[in-house]
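For reference, the structure discussed in these notes is given below.
For this depiction, one protein chain was excluded, whereas all remaining protein chains were kept in their positions.
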Amino acid sequence: MADNEVIMKGNEALAEAAIRNGCRFFSGYPITPQTEVLEYMSWRMQEVGGQAVQTEDELCGAYMLFGASAAGGRVLSTSAGPGFALYQEAISYLVGSDLPAVLVDVSRIGNALGDISQSQGDYELIRKGNGHGDTMVIALTPASVQEIVEFTGLAYELAEKYKHPVIILYDAAIGQMMEGVTLPEMHEHDIDQYDWSVKGIKSGEHGRKITNVSYFCDNMYVGYETYLRDKYKAITDNEQRWENIEVADAEVVLVAYGISSRVCKEAVKVAREEGVKLGLIRLKTITPFPVKAFEEIGPDCKGIELVEMSVKGQMTDDVALATKCNIPLYGYFTSYEVPETKKVIDLAKDILAGKAEEVL
Amino acid sequence: MADNEVIMKGNEALAEAAIRNGCRFFSGYPITPQTEVLEYMSWRMQEVGGQAVQTEDELCGAYMLFGASAAGGRVLSTSAGPGFALYQEAISYLVGSDLPAVLVDVSRIGNALGDISQSQGDYELIRKGNGHGDTMVIALTPASVQEIVEFTGLAYELAEKYKHPVIILYDAAIGQMMEGVTLPEMHEHDIDQYDWSVKGIKSGEHGRKITNVSYFCDNMYVGYETYLRDKYKAITDNEQRWENIEVADAEVVLVAYGISSRVCKEAVKVAREEGVKLGLIRLKTITPFPVKAFEEIGPDCKGIELVEMSVKGQMTDDVALATKCNIPLYGYFTSYEVPETKKVIDLAKDILAGKAEEVL
Amino acid sequence: MLTEIICAGFGGQGILTTGILISYGAFKNGKKITWYPSYGSEMRGGTANCTIKISDEDIASPYAKELDVLLAMNGPAIDKFEERIKPGGYLFVNASIVEDDRKYRDDINVIKVDTVELAKKAGNPKGENIAMIGAILKVTKMFTLEQFESSIIKYFTDKGKEKFNDANIAALKTGYESI
Amino acid sequence: MLTEIICAGFGGQGILTTGILISYGAFKNGKKITWYPSYGSEMRGGTANCTIKISDEDIASPYAKELDVLLAMNGPAIDKFEERIKPGGYLFVNASIVEDDRKYRDDINVIKVDTVELAKKAGNPKGENIAMIGAILKVTKMFTLEQFESSIIKYFTDKGKEKFNDANIAALKTGYESI
Amino acid sequence: MAIKEFKAPEMLRTGDPTGFCPGCGHGTVGRLGFEVLDEMGLLEKSISVYDVACDSLYMWAIDTDCVGTAHGRAIATAAGVKRVRKDCPVWAYVGDGASYSIGFQHTVWSAIRNENITVVIINNGVFGMTGGQMAPTTLIGQKTTSSPAGRSKEINGMPMDITKILTGQDIAYLARGSIDSVANINKTKKYIRKAFEKQMNGEGFSLVEVLAPCPTNWGLSPQDSLERIRNEVMEVFPIGEYIERGVK
Amino acid sequence: MAIKEFKAPEMLRTGDPTGFCPGCGHGTVGRLGFEVLDEMGLLEKSISVYDVACDSLYMWAIDTDCVGTAHGRAIATAAGVKRVRKDCPVWAYVGDGASYSIGFQHTVWSAIRNENITVVIINNGVFGMTGGQMAPTTLIGQKTTSSPAGRSKEINGMPMDITKILTGQDIAYLARGSIDSVANINKTKKYIRKAFEKQMNGEGFSLVEVLAPCPTNWGLSPQDSLERIRNEVMEVFPIGEYIERGVK
Amino acid sequence: MAHITYDKDRCKGCHYCIDVCPKKIIKVSGELNEKGYEIVEFDEADCIGCGSCYTICPDYAITITKEV
Partner (left out) sequence: MAHITYDKDRCKGCHYCIDVCPKKIIKVSGELNEKGYEIVEFDEADCIGCGSCYTICPDYAITITKEV
């Protein structure tokens, strides 16, 4: 890499950003539309003396990462849709074992064979799935290649701060497209930096056990309940991230993340030129869900327009709760088509004209 | 089985009920606290000329079931917590391929190694997880061994009615305990009964393709969006199930499912004897979430007390939405301890005394 | 009325079956029951136990905090569960294994049953648990001997083990009459 | 101003790289860009295409519905995308492959570029795409020849392929001058 | 005077051309399976199982029953189909990535359980569908998008040879064919026929691996691809019959 | 005058007794590993990886670094640990259910990639932790809770023999030991020592399977369990060295 | 006498058939089909009906009928 200002695909930018943040361990398995990460890592890790393993399947990818994290490495594994579904058990184990890790889901449409178009259908999987038990992860939703790069650094920071898995979720459109991007400087990660990681003991030290954290809590599950609640609360209180655009005086507030939010941003601008007061709450985290972003909504707001590429309108419930069910919700849901600026605005106009149907 | 009135473990009753409903194919892998299903099936299927396969892992269990369902069989696979997390991709494929199947999660506590106590921590996994894409399943939550038996029959009925996977979710306490139970009569299932299943074609027939349903929809994903939305809506409108106990005049309404709801039922009785007007909404389905049950809540209701064995209070959001955020919510959440009647009532009293803290 | 019972002892002493027999007897005599085992890793080596609740009405939790009866087939079972017995409740001690000079709470009824001896006497050396049940029936009057006899016969007959019926009934009676 | 371009042709014709070169040129000249490929099973055998958007401001969706420019390296590319060109937009046709008597919409500007011939002339037989870019620069005046030259040199130099720089610039110029 | 015909089953000829790339081996290997079924009078009763890779394109080329399942799960799925449809010839037709990488465990365990199905595996040395990443069968030194410097034993391990793995398993049939030449195609067809015969006799698991070209991801012309099979691939993966119940 | 001591590493002797059942083979097999590490001066640097089965009880018996991972994923996890901690001896100590059933794919693929770790597998013929279900290694005729009439070849397939599966793989070391007798325990210890030596030499994947009793789930006394290993298990699973880099 | 039926719309121009014909009677035609693939042409007269071209063709483009 000759310089820090380049054009890159989202997937490749993620890979390069991870490396520049000190990631020296990658494990994963090919799956469209994220295979570029593996392909990039296959040569780039050799340049920087790291490890890129094409594992035999996603499970091995996830559990190698589990081990590499336990050993103190800064680690990455990426997948998409069905492959990410196979990570579920491991994510639960990462949470239950207090291990930092960065995982990426490049979401694609659909539930079964043959689906690779862009989509935002994995929202619930990432926000509420996460395997068995009482799991919650931190989930970041970048909307541009540049933001992928920034959130990659942030992801490592949060993962290690909370000793917790962080998931970066973006859809195929962002993963596959190239944009201009400024990359961070190269940064080395010290695998000995944390006391908790396994590294062999020194004379007199006790052996470390990376396992179910509840074993180390007062009264086991009783203490673990508190531990986990406190951790989740800290994350919820401190890590909400969003971008509000002209929300305060908006008559219709759009809510979106990722690729859809870019269209919404344009819609706000175009609509305001036409005299329609749109605003946008862009979710930069979906977990914790940025409830605080909704405080800025003003008294002029007639309705919220959810813009998401999903059949179910997967963020509906969270937005309803964030607004205490006080603002009518409308949805422009598309599943695989990238939403169009004009349609966003048209629905907003219908909302204002009282012609739209609520989703909840 | 000599007679229809017996005492049985929940897990064994499930197995027997499945067989009596015509299930002749079981695939699964041992995991506490559901291994009895596999063990029971290992001898019982031989008696009835069916198949019970201890697969090499959960993935094989899930995909053998996928194939057996495609071939027209009435099928069952069961697991618990971490094992069920490994079913996620397959569940998504079942949904995407319009295949009926009954799957069971016997939930146990926690996220990592060594957790087998009863718990209700898989609510979100079952209600919102279900793999990648825009998935929604039907999820039944029996509260007794008898209800396991009844819901097993219901599960097959719904699975075939909607060509959709149905999940029965209960916790280890219900799975492990014995109760008296009345079993249904033996019923044979005709594997040729549905036209859609693969069975070899007859001269002049066209080959059937069991695969991603979107291929057969108008305009592919565009049509599939509508197809899926309609299916989900039909399920949501028609299949909500619940039991309301003295809800209309209750000052505090309990909401619970499974083992916790049994305790709540007792609490309603005991509290009313003490003059505290409790009521209970017992969820018999969590998907669709029985929103309609909440219509009966009367004007005297001062608050809703959620009783669940989970760290996060996983049903909180759904109840808030079902009540349009209009009723204060309080939680008695325990993770692994079966809730106690007295504590349920104590919190209700605190709620009425204005001494309890809201959860949302 | 709700009766709460725990049966406990070493793995291999047939503890879970003992609990099932009691539950089944109650069920066949028109009661609602729950039976709940210790399961999972607890099985390894150590102790086994199960909790039985018997009632005329629906039973809420299968867990028991205030025992009417503790059936203790070994010492560790007493260590673990004695404190949970209600004042006035019953502790049935397997006197063939538990030291005779052991001290007990004085607000409960302790009944020592020499199960090995009784089983031998009944000509059913594996019938220790059933002899214990006999003793419990006599003391607590939960069910009549006849009621329990018929349920136990049905239980083993349904399992295809009718050939043990006579020996089992003998053990039950011997236990019953030992008190 | 937002410029929307699609490059399309057979897989193997270097379509994606052509798009990247245009994007990179724009980026190095201070523009915001998005480049978006067809990916996945579409790659198999058939056609390849990519969409480029160039703007001074943030770009919303990387998809394009109203093309300013279609760069068509073969016939099927024209079949598929011609209708999306804006009235008054440009269609650059690879005249080396596409039949000469083909009919086109009459509200667009069609420019035929004999890429094979030009590349040969430039002494860079693999430089067909770059020759095409040269022609586009000349017609659309998106960037000056010099602006694009320096970006193309940087692009290949960064990739460690500086030895092709002269040949590539020759192809670019030949294409530019062919109009 | 009799008529000899060389003619693919009508089903394959009457629809649209397949979605495979020019020269792709899938077209030939799948056809062999359908020819055999046709000749055995089993075509209509047959049920084929595909996963999501290039094999899945067969779903749109055929007009008999089929099931499309998740990546790597075709063999497990086929076993499930067969256990319910005992009279139907059931076959899983899948890639080498699917069967030896993500679904490897199901391949071996279906063999151990001796599931009464036929498995045909296309060894094309790459993950074709996803654009040519390294597969378990990629040769040492072969460049792929995920082994850009060529597969190296040190980093990626040796190519997987299923005939070694299944040595000594008590299955009905195991063979490896190739479609680099007419003679080898005909031989491969015989293997596939035996495999289906064993299934119909209830003898259990039969597996035929077939060396096949993926010109697109090999970056070679179709002809050069066949050449490569002859010169390079067959050396590492010898063709022939490896296990035959009652014979060897 | 010198002193010869037979003494388990202090770490193992000073805490509570292990959680294993009386006569369980885990106690011995794990000890052999720690003895070897101790004798090689590597105990403190060592990192052990367990999954959720009975092996996990070691986490509470030792005082060196360890990782507890999901069922069947110990070998994959150990490979991840080792790739970050190249200087530490890393071993996965796991059950036969974990390594040959749910995690089988990781076992074989770690071997193919020649991951530089040591794997010790306890072949006790059952799923011990979950109460004695059939394992890949359960013998034909053996009754388990999921093969109540005895394992049958027709229904469940033949027992899996890892030495057959890994035949011909280019790994550092493969051996099978047994702990039925003092002599065999000593032999097994030598195997484990070689395995760790190979790892420390960077030669790659080493695997030692050990025949061990699970008296609880076999329903036998400890002594009868050892007898059974000698009389029945060892016939199906012969002990010895199978692969040794540079030697065989 | 052998008869060749060639479905040029199925042909993808791999030219395998050219290589395997023992009589060398299959040639590149110089024409493209609708999909843009370079199709072949046959000199049926010399065909011996050996079926090699059928056998190697991955696209079911050739049918050979032969009287025997």
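Chains: A, B, C, D, E, F and G, in written order; residue numbering restarts at 1 for each.
In this section, a residue touches a chain if its C-beta (ideal position, glycine included) is under 8 Å from a C-beta of that chain, and two chains touch if they have at least 3 such contacts.
What you see is a predicted model, and the numbers here were worked out from it, not measured in a lab.
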Interface partners of the hidden chain - shown chains only, full complex considered: C, F
Selected residue (touches chain absent from view) among C:T3, C:T18 or C:N74: C:N74
Listed residues F:T18, F:T163 or F:N217, member touching the removed chain: F:T18
For chain C, the residues touching the chain missing from this view: 10, 45, 74-76
Chain F residues that touch the omitted chain in the full complex: 1-8, 12-13, 17-18, 20-28, 31, 179, 181-182, 185-186, 215, 222-223, 226
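The criterion applied here is as follows: only the chains that are shown with their structure count from here on.
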Common touching chains of chain G and chain C: none
Proportion of interface numbers common to chain A and chain B (over half same, under half different): same
Chain D and chain E, separation of their C-alpha mean positions in angstrom: 40
Of all residues in chain B, the ones touching two or more other chains: 32, 56-57, 82, 89, 93, 97, 112-114, 211-212
For chain G, residues contacting two or more additional chains: 12
